[in-house]
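Here the complex is missing a single protein chain, while all its other protein chains stay put.
Let's turn to chain A:
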Amino acid sequence: KVSVEVLDHLEHLALVDFRDSEGVERLQKAIQFADQLHEVNTDGVEPMDSVLEDRCLYLREDDVTEGNCTKELLENAREKVEEYFVAPPGNIPLPKLEERETF
């Protein structure tokens, strides 16, 4: 069973909440499902990041080819000032578990 500390930690990392016990159940089931992986013998097997691992990545010249689209990029932001995206104050941690509403 996943401990409450881990659940809390996950909510902080993901910045997404479980919302209710159903959400927690869903995670439990997902873990149970994933545990089947341990039945497979992977001794000596290298992890695979990409199916294209045998190829070289394309590198292009370090030249500026596009940009100057400040206006377009700001269009979709709800809160902005001049050419800045406006965010609420940072460095304020989310309230501790006891003080929050979820599960």
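Here is the rule we use: a residue touches a chain if its C-beta (ideal position, glycine included) is under 8 Å from a C-beta of that chain, and two chains touch if they have at least 3 such contacts; residues count from 1.
One rule holds in what follows: contacts and distances are computed from a predicted model.
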| item | value |
| --- | --- |
| Omitted chain, identified by the protein name its UniProt record gives, among "AP-2 complex subunit alpha", "GATA amidotransferase", "Proteasome subunit beta" or "Exostosin-2" | "GATA amidotransferase" |
| Positions on chain A where the hidden chain makes contact | 2, 6, 9-11, 13-19, 23, 26-27, 29-31, 33-34, 36-40, 42, 45-52, 55, 57-58, 60, 69, 72-73, 75-79, 85, 87-94 |
